[in-house]
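Only one protein chain is missing from this complex, and each of the others stays in its spot.
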Amino acid sequence: MELTVYLAGQIHDDWREKVKELAKQRELSIHFTGPQTNHERSDNIGEEILGKQPDQLFRDDAASSINNFRTQVLLNKADAVIALFGENYKQWNTAMDASAALQLRKPLILVRPESLIHPLKELSNQANVTVETIEQAIEVLSYLYE
Amino acid sequence: MELTVYLAGQIHDDWREKVKELAKQRELSIHFTGPQTNHERSDNIGEEILGKQPDQLFRDDAASSINNFRTQVLLNKADAVIALFGENYKQWNTAMDASAALQLRKPLILVRPESLIHPLKELSNQANVTVETIEQAIEVLSYLYE
Amino acid sequence: MELTVYLAGQIHDDWREKVKELAKQRELSIHFTGPQTNHERSDNIGEEILGKQPDQLFRDDAASSINNFRTQVLLNKADAVIALFGENYKQWNTAMDASAALQLRKPLILVRPESLIHPLKELSNQANVTVETIEQAIEVLSYLYE
Amino acid sequence: MELTVYLAGQIHDDWREKVKELAKQRELSIHFTGPQTNHERSDNIGEEILGKQPDQLFRDDAASSINNFRTQVLLNKADAVIALFGENYKQWNTAMDASAALQLRKPLILVRPESLIHPLKELSNQANVTVETIEQAIEVLSYLYE
Amino acid sequence: MELTVYLAGQIHDDWREKVKELAKQRELSIHFTGPQTNHERSDNIGEEILGKQPDQLFRDDAASSINNFRTQVLLNKADAVIALFGENYKQWNTAMDASAALQLRKPLILVRPESLIHPLKELSNQANVTVETIEQAIEVLSYLYE
Amino acid sequence: MELTVYLAGQIHDDWREKVKELAKQRELSIHFTGPQTNHERSDNIGEEILGKQPDQLFRDDAASSINNFRTQVLLNKADAVIALFGENYKQWNTAMDASAALQLRKPLILVRPESLIHPLKELSNQANVTVETIEQAIEVLSYLYE
Amino acid sequence: MELTVYLAGQIHDDWREKVKELAKQRELSIHFTGPQTNHERSDNIGEEILGKQPDQLFRDDAASSINNFRTQVLLNKADAVIALFGENYKQWNTAMDASAALQLRKPLILVRPESLIHPLKELSNQANVTVETIEQAIEVLSYLYE
Partner (left out) sequence: MELTVYLAGQIHDDWREKVKELAKQRELSIHFTGPQTNHERSDNIGEEILGKQPDQLFRDDAASSINNFRTQVLLNKADAVIALFGENYKQWNTAMDASAALQLRKPLILVRPESLIHPLKELSNQANVTVETIEQAIEVLSYLYE
């Protein structure tokens, strides 16, 4: 059984590579997708395709329109979603993607550190499963194949 | 024309009262709903109904289950949603509610200060309208009745 | 705010009357609906309308077709669902109605005694809120109006 | 024509192996999926991934969150569902999965012994087909290929 | 509880009046809707609004476009549908409306004489309830109010 | 581009073979599905799987439950539907399948003789395309590949 | 029966007033909604609420975000839609609203002059009814009440 899993969440470290590595070790037939992980490219993509924008607001809006296009295409094709929250950054697009997944009936695994229990409590309560580490998330995916 | 508008967002000041006051001044036939705004009550509601929980994690989960029940009932009945982000707090449930509104085809007005343009850019790009003040949000609602 | 709440569950005692009484005491503007609570009428309704059936199987199927018609009409009109499980009986139609509510995005309160924690664990995990008493369910509904 | 069929129901005997064996004998191109059938693993999976829980309630909830994740991923991918009820156990998750299948427009075959006609009458009335044996369920699937 | 019920089916006798009369006798709060029952008006409505059409094919298509507009508006607003088949006529639009109701999750009561059991067997199997007389259909509706 | 087309309609002649032959001649990559075309098998399938039924009504209901299971599985997988009406028979299941296809957003080609223009006018008006011959239906499918 | 009808289309003459006047003459219980018909206000609304924009592109985008908010709220509440095309202007938002109505299963009446038959042929083919005058559109609405 081939599955596609979208990896929503922050792009400031290489957690997606760890996910892929762990899935490979367990020989799970999972194709992982996710947002642009080159942060600079992600922020600049609007101006790189659409040209110079009037100011930061429009620069950000242009970039996000293309990032949202990517997310929507990939989320539509996903069988499940992992959303990871780290200790830093606002990560509102992670919350947005996780909530969209829930409304689209895509099963959701939430990964968040213990320190974020309180602010993420409503989202955690709606997620299918909440874990604290990537290893646990992979164990949940692995359970699909037992 | 009677409309119902859900007011998603932080519960640390009285912005919802200001919204209602401004709508009343303009005589808009709008019924406003929203989350529990008594912060303590919102955090304690799980234990107040379900009894003492084993620790903070389960206390938060119990509270959020009842808060999410309320949000889902009210969101289902809403014709439109206003989601307000302030400068403080994580506000991930606000992002979650705003994203749910979008997926449920509920038109969305996002209110956020200029300082949050960058972290909210993907959500702002998906919202119908993004404004900076409550007054502007009311002007958008008021435009429905012209 | 007027709400309609469907009361799914066993029809062997008068728990629905208790729900209505408690809601009245708190002056909640809730209209409650539910299945036929006259057990004999519920079991006989097929033959009473469609005439004598060949045997018990077809007698049951005839009755359930009319009971399901009723449930579907009322569930479609409900803003939320309370599903109550008691200690006795199979109660598979309660589980069926609760699950239908979840798939139709109707918020669900599950009421079940402590003794049923294990066999109801998957349904409880999907419900918005799980409580043990009718009083608690009413407190959850009451929270909608605070 | 390749089909995927989810096998909902009790995990206390090897009925799924019999289904697969019979489908193989008839050379039906069907991929069967289903819940975790190792009962102990199914009950322990919450603590095995998430760690020790405070008590039996939370232990069960943790396990069911991961079991529900699995069911939702696999149910989404299924072209049809077989739900089998045996003479023992509460089997409310079977009723829940069967009802979810119906709401998601997944055609449903119900397998139940004659002794359960009465308590399963509402679910049976909604199922596409109700049979008493696994052999009959396979004949229904086989009919798809004639 | 106010309900709206769409009365699909042949327009060659006054069965809809009988339905309304019986519902009135039982004091059911039901608003009945249905197709144009003036047969000539129904067949001519295309040319009466759109003007002379080239031939019978286009005359029929023009009429049916306006009849379908009416049916879709009223079906969308219905809480349930009664579809009645008589012994004569093709009645394919009745079958079409009944099937549309089923796909739109509108509960369906099928009324058909014994003589039509065989040709209506697939539709009858999908309907919530199948009866032979208008009186029985009213009894099913009446059961909603017990 | 591989497509799947469901062939709804009467099973009294070999029109489906003609469709397949014509598609083969034009080398269209289309996989055709449809109902059981062995009429006797279709009428007997209920009793053949479920055993002797009490009378003709229940015999027909048993058969149609299995035929409907087949139709629903195959309709869900179809990219388009051809519904053919001949001069004879009631063909209400054809109208039912065609209408279901429309509600499920499956594009529909209606094939009917000139003599049936009037009784099929509402269904024809909703179909994407109405033609009179199988050759024309194939030309429409063929147009997809130009 | 109260209905709400959205009047999509150009805002350069007073055709909506004529629609309302004709409906009033016939005493139809219809509440009409529509876009902002003050053209200047419609084009300026972005800057009037959000402030001065960098250039014409962003000025137009700001205005359309608020116009689209209005349209989505009102379209969601409509039971049917009339879309009128005149001889002048691009009118792509009219086509956009008409197509949205169709996808949301809102019955659609298209009003267009004879001169636009060819360019509107695909949209006309999907509309429930196509007419040439406002009087004809009102006759179609009036037919709902016969």
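Lettered A, B, C, D, E, F and G in written order, each chain numbered from 1.
What we mean here is this: contacts are C-beta pairs under 8 Å (C-beta built on N, C-alpha and C of every residue); 3 or more make two chains touch, one makes a residue touch a chain.
These numbers were taken from a predicted model, which means no experiment stands behind them.
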item	value
Shown chains that the omitted chain touches within the full complex	A, E, F, G
Given A:L3, A:L28, A:I45 or A:V129, the one touching the chain that is not displayed	A:I45
Contact partner of the left-out chain, one of G:T37, G:Q53 or G:S124	G:S124
Where the missing chain touches chain A, by residue	31, 33, 36, 38, 41, 45, 48-50, 65-66, 68-70, 72-74, 76-77
Positions on chain F where the hidden chain makes contact	1, 3, 79-80, 105, 107, 109, 128-131, 136, 139-140, 143-144, 146
Hidden partner chain, residues of chain G it touches	56-57, 60-61, 63-65, 67-68, 71, 85, 89-93, 95-100, 102-104, 116-126
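The definition used in the following text is that only the chains that are shown with their structure count from here on.
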item	value
Required minimum of steps from chain D to chain E, each step between chains that touch	2
Other chains in touch with both chain B and chain E	C, G
Selected interface, B-G versus B-D, where C-beta contact pairs are more numerous	B-G
Residue-number overlap at the chain C/chain D interface, same or different (half cut)	same
Geometric centre distance via CA averages, chain G-chain D, whole Å	49
Chain centre separation (chain C, chain E; CA means) in Å	30
Sequence positions of chain F contacting 2 or more other chains	65, 68
Pairwise chain contacts, counting only pairs that touch as defined	A-B, A-D, A-G, B-C, B-D, B-G, C-D, C-E, C-F, D-F, E-F, E-G
